[in-house]
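Complex shown without one protein chain; remaining protein chains in place.
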Amino acid sequence: MAYLCLYALQHRGQEGVGIATYQDGTVYVEKGLGLVSEVFSSRSKLESLSGNYAVGHNRYSTHGEKSPLNIQPLVFNYKGNQIIIAHNGNLVNLDPIRTALEEKGALFQTSSDTEYIIQLFSHSKAETIEAKMLDALRQVDGAYSLIVMYNDKMIIARDLHGFRPMCIGRMKDTVIATSESCALDLIGAKYERDVVPGEMIVFDGKKEKSYTIHKPKPRHCIFEYVYFSRPDSQIFGEYVDKTRRKIGKILALEKPVENADIVISVPDSSNTTAIGYAQRSSARFELGLIRNHYVGRTFIHPTQEMRDFSVKIKFNPIGGVLKDRKVVIVDDSIVRGTTLKKLVRMIKEAEPAEIHIRIGSPPVKFPCFYGMDFPSKEELIANHKSVAEIRDYLEVDSLEYISVKGLLEATSLPDDHFCTACFTGKYLDADTNY
Amino acid sequence: MAYLCLYALQHRGQEGVGIATYQDGTVYVEKGLGLVSEVFSSRSKLESLSGNYAVGHNRYSTHGEKSPLNIQPLVFNYKGNQIIIAHNGNLVNLDPIRTALEEKGALFQTSSDTEYIIQLFSHSKAETIEAKMLDALRQVDGAYSLIVMYNDKMIIARDLHGFRPMCIGRMKDTVIATSESCALDLIGAKYERDVVPGEMIVFDGKKEKSYTIHKPKPRHCIFEYVYFSRPDSQIFGEYVDKTRRKIGKILALEKPVENADIVISVPDSSNTTAIGYAQRSSARFELGLIRNHYVGRTFIHPTQEMRDFSVKIKFNPIGGVLKDRKVVIVDDSIVRGTTLKKLVRMIKEAEPAEIHIRIGSPPVKFPCFYGMDFPSKEELIANHKSVAEIRDYLEVDSLEYISVKGLLEATSLPDDHFCTACFTGKYLDADTNY
Amino acid sequence: MAYLCLYALQHRGQEGVGIATYQDGTVYVEKGLGLVSEVFSSRSKLESLSGNYAVGHNRYSTHGEKSPLNIQPLVFNYKGNQIIIAHNGNLVNLDPIRTALEEKGALFQTSSDTEYIIQLFSHSKAETIEAKMLDALRQVDGAYSLIVMYNDKMIIARDLHGFRPMCIGRMKDTVIATSESCALDLIGAKYERDVVPGEMIVFDGKKEKSYTIHKPKPRHCIFEYVYFSRPDSQIFGEYVDKTRRKIGKILALEKPVENADIVISVPDSSNTTAIGYAQRSSARFELGLIRNHYVGRTFIHPTQEMRDFSVKIKFNPIGGVLKDRKVVIVDDSIVRGTTLKKLVRMIKEAEPAEIHIRIGSPPVKFPCFYGMDFPSKEELIANHKSVAEIRDYLEVDSLEYISVKGLLEATSLPDDHFCTACFTGKYLDADTNY
Partner (left out) sequence: MAYLCLYALQHRGQEGVGIATYQDGTVYVEKGLGLVSEVFSSRSKLESLSGNYAVGHNRYSTHGEKSPLNIQPLVFNYKGNQIIIAHNGNLVNLDPIRTALEEKGALFQTSSDTEYIIQLFSHSKAETIEAKMLDALRQVDGAYSLIVMYNDKMIIARDLHGFRPMCIGRMKDTVIATSESCALDLIGAKYERDVVPGEMIVFDGKKEKSYTIHKPKPRHCIFEYVYFSRPDSQIFGEYVDKTRRKIGKILALEKPVENADIVISVPDSSNTTAIGYAQRSSARFELGLIRNHYVGRTFIHPTQEMRDFSVKIKFNPIGGVLKDRKVVIVDDSIVRGTTLKKLVRMIKEAEPAEIHIRIGSPPVKFPCFYGMDFPSKEELIANHKSVAEIRDYLEVDSLEYISVKGLLEATSLPDDHFCTACFTGKYLDADTNY
C-alpha cells in the first residue's frame, strides 16, 4: 500500500523514492534515485519489504545534495533499535542547532535537514519517546509534515503553520497518513481528517493519542493549490480541482481577452484552470497542444536546427486548431519564463492570429524557504522584469496575471491562512525572511 | 535524430526499441525491451551508435514471441555486408514461403515475419539489390511499411494497400522516412509526401528512385484514425486530430444524449473525440478523470479491497465535477470492455446522476491480421454481445457507437480506401480472411 | 552437471561461457562474456536452464570477434526445431564453402567457423539427420571436437586428426562428452574412452551408434601436453601430469645446470615440469614465486615506477629463497618472451647468484591453425631470434629448450601421432600450410 501511495504522490517528487518497513524488530529498506516505477522495477524489491508497518517517501530535491544517501525514509539506530523518518517540507534556521549538537559530540550522518529532528530527539533529556519527540519538534522552525516509526509506534506531526498538506485516512483497521488525499483514493481508504497544524499524533497498537506541539497558526502554501498538488486531492479543506477551476474563472473576470476564439491549456498542469477560464469566457476550450507522456531523460545536444527542443519533445501544437485563431493560453505560473518562451515560439509556427497569455497565479518574485523548489531570486523572471517586460520577452500580444486578492478569493479559507510570500515577499518574520 | 523520432513514435509500440546505424562498412546496433527512455537510458548507448545513417524501430507486440531477439531493426549478414530492416505491419500467408525456403536449406534466425523478406531477398535470383528486393516484396502478402539499409543505400517500401501510414520528410539534405508526421515535427523536418501504396523508393547518395511493387489499391487502417496514431500527425492525407474531432461531432449528431450536463473523455486517447462531441452537444466539456502519467509496471496482487485497481492506478475521478451530474463519457473504442467496466464502477463512486457512454468507433467484432493487436475473437466483447448486452454488462444508462458510415464520413477519402474489417468482417479475400 | 564441467574446464577458455539445455521441444540458453563464476553468478540463471540435456562451452578466443554473439553453444532454428552446437578447435579453408553457400541464398548469422557446419547440414540433400551431419562434416577441414543436439538426439564428433582431445564418460545412465577427463572426475562420472579421431557418435534415447566420418589419421596437438590441458586429465591415452613430469626429467637430462642450488617453477603452469626437472637434478625444488590468484582484470596505467607491473601483480619472488642462490627456472614454453623478461627482471631484485632458464618445449616458431591462440609469426620471439639471442634478450645466465625428439619421447604414442608444426613448421599439407 505504501508503494501504491507513492505512485499516487509521484508528482510531489521525482528525484528518488524509498520505503522502509518494520517487522519483529527488523527494519527493511529499499531506496533509489528515480521514479517509483524505476526504483521498484521488480517484484522482488517489493517483496523484500516485510512487515505490517511501512513508511514511504518521494524525494523532491530542494536542498541537500542529490545523493542516494539523502533519499528518505532515513533510518537511524537509536539505542539498539531503529528509528525511521520521512519528512516533507524544509526546516530553517538550523546552524545554531548544529553547532550546539556538535559541541556535545554528535556526528551528523547526512546532509539532510530531517536528521536534525532525530539528533535533537536522541539528545533530549525527556524520558519517553513521545516527550523526546515533542522536545525535538519544539526546537525546530520551518515546514514539516512528517512520519516517524520507532518499532511499531507511529508518530506523525505537522508544523504549526501547516505549510504542507497532511491528512489521515483509514481502511478497516489500518491508519494511513499521507500528504494528499489522492493516495487514499487509490488504495480505497477513507479520508478522515487533516492533521491539525502544530499537532503530533502517536499511534501505538490500538491506541491513538494527539499532542499539541504548538498552537496552530495556519500559513498554508498557496502554491499547492496553484500548481503542486494533484487536482483530485483535497487539501486545506477543499478539492484542488475546485479551487483551480475557480482560479480560472476569477482570472477570466479579472483579465478577459476580447473576441478570443479559443482557450488552450499547457497540458496537464493548467487543464483545470484553462477550463475554468473558458467557462467565464466567450472563447471555447480546445486542445491546442499534444503532450508526449513517454518522455524520460534525453541525452541530446540540440543542434541549431533543433532549438526549443526541450519543449518540442514534450509538446506538439495542433496546426488545424491554432491557425488564424486568436488564442488564449492559460498557464498556472511563470517561474523562469524560459519554457514558456519556447512554447510560444513553437506555437507561432502554427500561425495563430494572436497569442494572449493568462496566468493563474501572481508574478513569482521571491524565493521559498519552506519546500517549494524555486530557483534563486535572480532566475525568477518576475523579480527583475515588469509584466510588460515579460510580455515583450515572450513576444505575445498580451500577458496578464491573476491578482493576489483574486487568488486568495478562490480558496475557502481566510486570506491570512495562506503564505503568499513568493508573490509578496511578506515572510513570517520580516527580519530573517523566514 | 532517429532516437528523437522514436520518442515521438513511442505510442506505436512500447514493448521494445532499437536503433541500427551504419558507418564505413560497420553496423552499430543497440536494442532492448522497454521504452525509448529506458533502453537509451545513458548517453553512452546513444554515442556508441556511430554513422550518418540510422534505422530505428519501436516494437509493438503482435505476433512473434516477446523476445529481445525479435526487437527490430533486425540485422542480417548478406555476403559479407550487413543488411538492416525495420518493419511496421504484419505479413500474412507465410507458411508456403517458409516451407519452400527451408527445402532450399535456409536457416531462419528469428520468429519474426520480417525475416521472410530478407530470406526471399537473399534467395532471389535477380541481379541487383533493387531487383532482389522487388522480387522479395512481390512474394509477400499483408501489411508493411518498411525501411531497409544495405550499406549506405536506403530502401523504403509500403504495401499496395497502404494499411499502415508512412511518409517522407526532409531536413536540408537529410531524408527521413517515418510512420507518422509527428516525428518530423519534433526534429524540425518538413513533411514532403506519403509513400504511395505499392511504392518502393531507393535512396543512394544523392540519387533517389521510385519503383512500383504493385499498382496501389488503398485499404488504409481506419483504426489509425480512431485510436492508434497521434492526433498531431497527418496520415492518409489528413490530420488525425481533425478527423477525430469530426468523429466526435458526427457521433454527437448520430447518438445525442438529451439534457446531459457534462461530456468527459477518458484521457488522453479520447480527448479530441470528446471535445468534438461536446461541440455538437448542449453539455459542456469537463475534466472528470485525472490521469496519472507516472505509472509504469506495477507488481501488485490486488486484494479484494482494491478491486478495479488497474484502472485506479491510472485514473482518479474528480468528485466535485461528477456528483449528481448526467455524464456523457466519450471513449474511442471498446475492445474487451473490461477496463471500461472498471472505469464505470470507479466513476459511480463519485455518484453521478446518470452515465451515458458514446463510442467513436463501431463495435469491434473481428480480428485484425495487418498489425492491430486485438485479442482473439472470443475476447472481443462485441463479437458475442449485442450493444444492449454490453450496456447491461457495463451497467450504464445508455451506450451507443458511431456507425460505420458515420466513421467513414469523418475521413477525407472515398469509403473503399479504408479497411473496416474489424467492424464488418469484410476482409480483402473472403476465403482466406486475409 | 554441465555447469560443473565448465568449471573444471575453465582453463580451456576464459573469454565467455554458455550453456544450452533442451526440454520438451524448448531450448533454454544462458551465455555471457567472462568466467563461469561471473556469467553464472546467480542461482536463478542456472535454474532457468530446464531440461535433462545440456551442452556447455567455454570460449577461448582465437578468431571471430570478441562478441557475445560468438559465445557458444550456438543455437539455430532448423525447420521449426532448434539445433545446438558447441565446438572446440578451428576449421580451415572455409572461403570456398561460404561462397558456394551464399550463392544458394544462405544468410550467415555469426562470424564463427562453427556455423559452417550447421549451414552445410541445413543445405545437405541427405535424408536423415545423421546422414546430413556426416555430409557436412566431410566437407570441412581442420580441428573439431564437437557436440550437436537436435531435440533429444545428441551427436558428438571429432576430426580425423584428433587435434583436440575429447572423451566420453558415464554416470549411471548419463553420458558425458567432454574435452578433458578432469570434468568427469569433478562430477563423479567414470571415464569410458576417447572419441576416436574421425568418429561420429549419435545418442538417441537408449540407442548409441558410431559412424566413421573419415579413417583416423592422428595428429594430436602436443601443446595440450606442454601447457594447455589440466595436469589431472588423461588425454591422448595418458595423464597429462605424468607426461609433463617426464618432460621435466628428459629436459633435466638433455639440458642440465651444473651445481644449481634450487629449481623453481612459474606457478602453477610449470609446477609439474619443474618437479620432474628437480627429480633428475641435484638441485632441490623450492617455491621461489608466490602467485596471487585473486587477480582479475586491472585498470591501471603503470607509471615508470611500476614497470613490470603486469607480472608483479601476479607474482612475488621470495627473497630468502632466491638470494645468492644459483637458480633454475623451469617454464613450459616461451611465446612472446615479454612476460618472462619481466619475471626475470623482478626475480633479479631478490639478488640470486645466477639465473638459468629451462623450457619444457622446443622454441615456438610457427603459427597454429587448429585452435591454439598464438600471436602472429612476427610476435613469436623464436621466429626471428636464436636461442642465444633470446637468452641475451632475457638477460639470464643460460637458456635451453627441450628438443622435439625429447618432447615426443615423453609421450606414450608414436612420434607421427602428434602435430608439432608450431615448432617445426611441418604442417599437414605443405602447400596450404594447413
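All chains are identified by letter, namely A, B and C, in their written order; residue positions are counted from 1 within each chain.
Note that contacts are C-beta pairs under 8 Å (C-beta built on N, C-alpha and C of every residue); 3 or more make two chains touch, one makes a residue touch a chain.
Owing to the predicted nature of the structure, the values given are computational and were not obtained by experimental measurement.
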Shown chains that the omitted chain touches within the full complex: A, C
Residue among C:25, C:188 or C:237 touching the omitted chain: C:188
Residue, one of C:20, C:35, C:74 or C:92, that touches the chain absent here: C:35
Option touching the unshown chain, where C:22, C:53, C:144 or C:285 are the choices: C:285
Residue ranges of chain A at the interface with the undisplayed chain: 76-79, 101-102, 104-109, 111, 118-119, 122-124
Chain C residues touching the omitted chain (full complex): 3-4, 7-8, 10-11, 14, 35-38, 40-43, 46, 171-172, 182, 185-188, 230-232, 239, 241-242, 267-268, 271-272, 275, 279, 284-287, 290-300, 305-306, 312-313, 316-321
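To be clear about the criterion, only the chains that are shown with their structure count from here on.
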Rounded Å distance between chain A and chain B, as computed from the means of their C-alpha atoms: 36
Gap in Å, rounded to a whole number, between the CA centres of chain C and chain B: 53
Where chain A touches two or more other chains, by residue: none
